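Now for chain A:
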Amino acid sequence: MTRFLRLVGRDLRLALRQGSDASIAVMFFVLCVVLFPFGVGPEPNILARIAAGVIWVAALLASLLSLERLFQTDYEDGSLELLALSPVPLEAVVLAKTLAHWLVTGLPLIVAAPILAVLLNMDTAGFGTLVLTLAIGTPLLSLIGGIGAALTLGARRGGVLLSLLILPLYIPVLIFGAGAIDASLHGLTPRPHLLLLAGLLAAALPLAPWAGAAALRQAVE
Partner candidate 1 sequence: MLFGTGEPFLPMSEFLAMGGYAAFVWPSYGVAALIMVGLLAATLKSLRSGEATLRALEGSRPARRRRDRAPASASASAVNAPAVSEVREG
Partner candidate 2 sequence: MHRFANPARFQRLATAILPWSAGATVVLLVVGLYFSLFASPPDYQQGDTVRIMYIHVPAAWMSLFVYTNMAIAAACGLVWKHPLADLFAKAAAPVGAGFTAICLITGSLWGAPMWGTWWVWDARLTSVLILFFLYLGYMALVNAFDDPQRGMRAGNVLLLVGIVNVPIIKFSVEWWNTLHQPASVMRMDGPTVAAPMLVPLLIMAVAFTLYFVTVVLLRLRAEIVQRRIQTMRLTQAAE
C-alpha cells in the first residue's frame, strides 16, 4: 500500500513539476465549451438545453489530451521495465498511474464545470448532479483511457489511434452522465443514472487495471 501511494506521489510530483498537464486540460475544457455559443448562437434557451451534453463531451475530449503520455515517458526512459520487474504487481502500477492522471486532469474539470454551467445558462437545479456525475464519471474516463494508453504504447501515431480506440468505449459514460443531469433538470430523479454510472465505476476499478496491465506486458516483453 505504501508502495502504491509512493507511486502515486511520484507521478503527481512529475506532473506538477512539468506543471502543464493540469492547466492545459482545464484550458482546453473551457475553450471547448466556450466555442459552442459561437456555433449554435447565443440564445439562452438553446444553450441551457444543450449545456449538460456540451460540458460532458468537452470533459471526454479534455481527459483524452494527456492520456497519450500516461505511460509514454516511463516506457521511453526504461522505468516501466523496472516497474514491471518490481515486487509491486503491474495492475497496481496501472491503477496508481491512472489515479495520478485523474488527480491531475480529472479533478480540475470538476472544479471548472459549475462555472461553465453558469456561462451556458444552465438551471441551478442541475449543478449538484453535474458535479456528482463528473465526480463519478471522470475516474471512469481515466480508467478506460488507461487501457487505451497501454495498448497504443509504441504505436505509430499513438495519440490519434488512442482517441479512435477509446472514444467509442466512452459512450456509455457519456450517456449516463449527461442523462443524469437532464433528468434532474426536468425534475426527475437522477438516481438510476447515477447508480448505473457508479456500477460502471465499480466494474472498471478492478477490470481496467487488469486489462491495462495485460496490454503493458505485451509492450514491455
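Points to keep in mind about this one:
Definition applied: a residue touches a chain if its C-beta (ideal position, glycine included) is under 8 Å from a C-beta of that chain, and two chains touch if they have at least 3 such contacts; residues count from 1.
A word on the picks: all candidates are chains of the complex that A comes from, given by their letters.
This structure is a prediction, so every number in the text was calculated from the model and none was measured.
Here chain A touches, in this complex, candidate 2 (chosen among 1 or 2).
Note for the complex: chain A touches candidate 2 at residues 147, 151-152, 154-158, 161, 164-165, 167-169, 171-172, 175-176, 179, 196, 200, 207, 211, 214-215, 218-219.
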